[in-house]
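All protein chains but one are shown at their positions in the complex.
Residue numbering begins at 1 within each chain, and the chains themselves are lettered A, B and C in the order written.
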Amino acid sequence: MKQVTLSKENILGLIAIGLFVLMSISVPGFLSSNNLTNMMFQLPEFGLFALAMMVVIVTGGIDLSITYTAALAGVAIAILSSNGYPIIIAILGGIAVGLLCGFMNGFIIAKIGVSPILVTLGTMVLFEGLILSITKGNSISGFSPEYTLIGNGYYLGLIPLSIIIFLFVAILTSVLLNKTVWGRSVYMVGSNPVASLFSGVNNSKVLMKVYLYSALLAAIASIIMTSRYNTVKVDLGSSYLLQSVAAAVLGGTEIQGGYGKVIGTLYAVMIFQMISSGLNLMGVPRPIVTVIMGVILIAVLIINFIKVKADENKQKKLAETA
Amino acid sequence: MKAFLKSKEMSVAVIILLLCIILAFISPVFLTADNLLDVVKGNAVLGILAIGMTLVIITGGIDVSVAAVTSAVCVVLGKTMMFLPDSPLTIVLIFVIAPLFGVLLGSINGILVAKIQIPAIVVTLGMMSIINGLVLYITNGQYLNSSNFPTVFLKFSNFSVFGISIIIWLFIITAALTWYILKYTLIGREVMAIGGNKESAVRVGINYSKVQIFVFSYMGFLTGIAAIAQTSYTKAVDPNGMIGLELMVIAAVVLGGANIMGGRGTIFGTILGVLLLGIIQNGLILAKIDTFWQKVFTGAIILIAVSYDHIQYKRSQKQLSKIEVEA
Amino acid sequence: MSEYLLQMLNISKTFPGVKALDDVKLEVKKGEVHALIGENGAGKSTLIKILAGVYQPDPGAQFFFEGKEAKIRRPIDATMRGISIIYQDLSLFPNLSVAENIYIGRDSDKHSWKKVDWALMEKTAKKALKELDFEIDVSTPVEKLSIAQQQMVEIARALAFDAKLIVMDEPTSSLSAGEVEKLYEVIFSLKKRGISIIFVSHKLKELFTVSDRFTVLRDGKYVGTYHANELTEEKLITLMVGRKILYEKNKEKAASGKTLLEVRNLAKEGNFKDISFELREGEVLGITGLVGSGRTELAQAIFGINRPYKGDIIINGQKTVIKSSEEAVKKGIAYIPESRKTQGLILRQSIINNISLPVLKKLKNKFLLINRRKEIELAEHYIQSLDVRPPLPYRAAGDLSGGNQQKVVIGKWLSTNPKILIIDEPTNGIDIGAKSEIHKLLRGLAANGMGIIVISSELPEVLAVSDRIIVMRHGRIAGELGIHEATQESIMNLALLGQKGKVREEAQL
Partner (left out) sequence: GCVSQQGAGGNSNSSKDGKDEAGGGDGKIKIAVVPKLIGIPYFNASEKGAIQAGKDLGVEVIYTGPTEADAAQQVKVIEDLISQDVDVIAVAPNDAAALSPVLQKAKDKGIIVMDWDTPADQSLVELSVHQIDDEAYGRHIAKSLIEQMGTEEGEIAILTGGLAAANLNSWIDAAKKELEENYPGIKLVTDKIATDEKQQVAYQKTLDLIKSYPNLKGIMAFSTPAPLGAAQAIQEKGLQDKIAVVGTALPKDSAPFLEDGSLDVAILWEPDKLGYLTVALAKDLVDGKKPENGQNIDGVGEVEVWEDGKTVIMGPPTDFTKDNAKDYDF
């Protein structure tokens, strides 16, 4: 029967809690309402990228074009709304553009079968080029005040709207992955695409939906970012690319595919957020923050490794005494 | 010859050839020796790193920390050169220091991948973050320029043999050496074997972790060489100058026919991949493509190249699985 | 000096939750062919992996090789002593040439920078291949070889390493009858040269053909070691399973109902051509032939994976184009592939997730979510009815032994309630007990109205389950035989020579 054990995710959760306690004690101002709301405002966009990346990694792929997909969607929204279209139309237009990007990735990966890293490398450059040629490198703004509420507003005057959107998407992703036929197929295709094909799974449909979903999350991230920053530019969120891979992997997602959980990614994003905010509050130089993030990434995996080894030894001892 | 016609390199070669023909028509300058040498020289650093990456990718690994490691070596190299005397010995010394430091960083990657069994992309992502942060912290992004280097190094940078720059020679020698290792040494064959089938490799008694550590250390060694080439090329050290290069390195290798899952990849293919990327960059300006559309073209060419290559590959696989059907 | 080349004593091996081996012993004499047999999950593969240095036995094990105590900690220790293992899934490097595959592993560890002498390598390889009387260009990459050829390369590797003991784990499971004969010859010649062989197989006939002595395992325990002349097939089975089973030619009459599937002039370039046949409700159609005769390709074309083809597939009287495996499943076709580990199962996933995979869509509740309770019930149902051992639904499929894995695959496809079941090499690597269970199961399913196509290279099996037999040769149908006229000889005639025993119309009667 199922045992309650220290899974990868549980360890990570403990680390996250530990970190929170540590930061609260040692960093003045960490528990201030100001800092807490800050973190809640900063987390959603990064979290959305990390989730989008995680879903792709579970299939054994990777999406390097994700931030430019978001930027392109943002450009569409900006152009539509600055041309006087209502917010809803602008948002839908942005999502449609995002989905189109996802479709392009999905088509070449799922139908033609080219490896994801190559395809998304190509589309990354392509999307960047498209944005450059549309915007001529300039930033576009001109969103309506209601639009900026999405990224800057509060729900009940207390909780940032964007974190609510993020949590909703996280729960949705979790339900989709764990409880739906598509979600199950994602894990199966990620574990062994040949066997899933031989089991009547339409791999290319599953993959196509994965890239569409990832693009959708990127578009949502884009909505939050553009409304928060009130502008869009070619490099909108570009620094999130490798960070989101790191967060997904830190969250326990296996880079070869087949395994990955929303909750793990959530913990990882929280850990990164706390480190970033906490160390900034302490006045640690930014480069050192980068160093520490790298150290944490590797350290957590070493901890996992040691734990697996320890478990094996324990099992052995148990077997010997039995 | 026949084998080559069917090989994966062939499709890249075809694309390069097509591009060359088009560019030759558009720009009379393109096919001049001068221009072609410039292209090779400008992409030598990319090439040297891509050659190391070929080995990593053949074993089924990946190293996204190459650009960061190269930057770190460049910085170390630049700082030490400020103290080195203006004598030929300095050149010898930098060829010891740079590769050694590269190997040191590379072997850390290797040990983490082999002994702790963390996936290569994760280890190297972490390393990239650590090294980039440290380099930025230590140097504060400060440039070192040629006035910081001994003149013997500047002479070395401008040195050429048979009219070919030393930087290109570094690339050629690296390629030849690596080709030799891959083809004629036991460890080279073990690299191929591990990529072909990891489980079999363990069963026939190949020391899997040793090979992995070797591959990452060798990658580190080549970042040392690449750092020398880079410093010679720009005659300056810019701690931020390599950011983002890792993706191009990986792209070059995979465009050259290496399989990202491991087992397949050749030095020749990688050289073609590097050339393809180099020619695209060069050609965009020669062809006077509008600035804002250059990236669109680059992206589109990469996508077409990889799709074409993959379709070719699938076709050849189909040929392979054919059986003789009686007429 | 003892008469034994190899002695493994007091061998136990515990996996988390399973005691795979419990105080087992294995003693192999010089120059003998020693059969290692037992039911699925008896522990044969585990024992061999211990010998190979892949697994470490539990403490207390004793190991003697050539009379001396030996420690085998890593695979290389075994290789260096002259123990060569030929695994069922082979240990070749598809991207390397034949010569390299034969040579590799030599000098590993110590001489990393040693120059590879390609000339010497090719010479060694050619010599080893010549000893096997097997001709092939040694520079061909191994991925271009057939399975049988690949096996020869493995054996050549063992010879090139001066192996004193060669272990073959189910070497014949992917070979055709002709190739099996060839393998026997090789085994006999190895034996003559004083090389000992441990032979693992579920095919009793061939075991009696080649083996001198038998070591029998049951449920991880040592049953005994016997001379071939002390044993009969029946006795051996009793030792293995504690009960008697044998299978014989099918005598039942097919209750042929309406036509479920009709294939007309199916052709795919480089795979097969002019394929026409029909499958009726309640019958079992056997398709046999040599390996590489295109049977798998044909089956996969019908299942929508091997596309595009020319010609027509007619299901229930309606012409259909099957574009994907998904559609095939919708149309009531199930296909159990020949390779369990790569195609049949998702090894890292649980038994539940494997069984439910093709029917997930039917397990949706009204919120469009998977009904986990129903899913578990479904898995438990098939675990019980097919007697999967151990009956732990949460266990990863990869932790099961070969036979139990096959049961999971079958369960997975039965869960879709297929009308047409195509099963490719159904009992590959499956013990005799489970085999006849599977045969019975197939007959039972047919009796309930399912149409079944059994693709098999094992003639006794084809004869035991089929109502009709199609023999393929070089991508074409060489002929069709009714069960009454079919014998091993008549099938082999068609498969090897293409001589038609009877015309098809007659055979159908």
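As a working rule, contacts are C-beta pairs under 8 Å (C-beta built on N, C-alpha and C of every residue); 3 or more make two chains touch, one makes a residue touch a chain.
No experiment lies behind these values; they were computed from the predicted model shown.
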*asked:* Based on the whole assembly, the unshown chain contacts which displayed chains?
replied: A, B
*Which of B:I164, B:L286 or B:I311 sits in contact with the chain that's absent?*
B:L286
*Would you mind spotting which of B:S146, B:S209 or B:Q317 touches the chain that isn't drawn?*
B:S146
*By the contact definition given up top, give the residues of chain B that touch the hidden chain.*
27, 29, 32, 34-35, 38, 42, 133, 136, 139-143, 145-147, 230, 233-236, 238-241, 244, 281-282, 285-286, 288, 290-292
*Of the residues in chain A, which ones touch the absent chain?*
29, 32-35, 37-38, 41-42, 45, 132, 135-139, 141, 145, 148-149, 151-158, 161, 225, 228-231, 233-240, 276-277, 280-281, 283, 285-287, 290
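The rule is simple: only the chains that are shown with their structure count from here on.
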*Distance from the mean Cα position of chain C to that of chain B, given in whole angstrom*: 43
_Of all residues in chain A, those that touch chain C in their complex_ = 1-2, 175, 179-181, 184-185, 187-188, 191-192, 194-202, 205, 258-259, 315-316, 319-320
*Contact residues on chain C for chain A in the complex?*
14, 16, 58-59, 303, 305, 324-326, 328-329, 335, 337, 342-349, 353, 357-358, 360-361, 364, 368-370, 394, 412, 416
*Which chain C residues qualify as touching chain B in the complex?*
52, 54, 74-76, 78-80, 85, 87, 90-96, 100, 104-105, 107-109, 111-116, 118, 143-144, 269-273, 292-294, 297, 473-476, 498
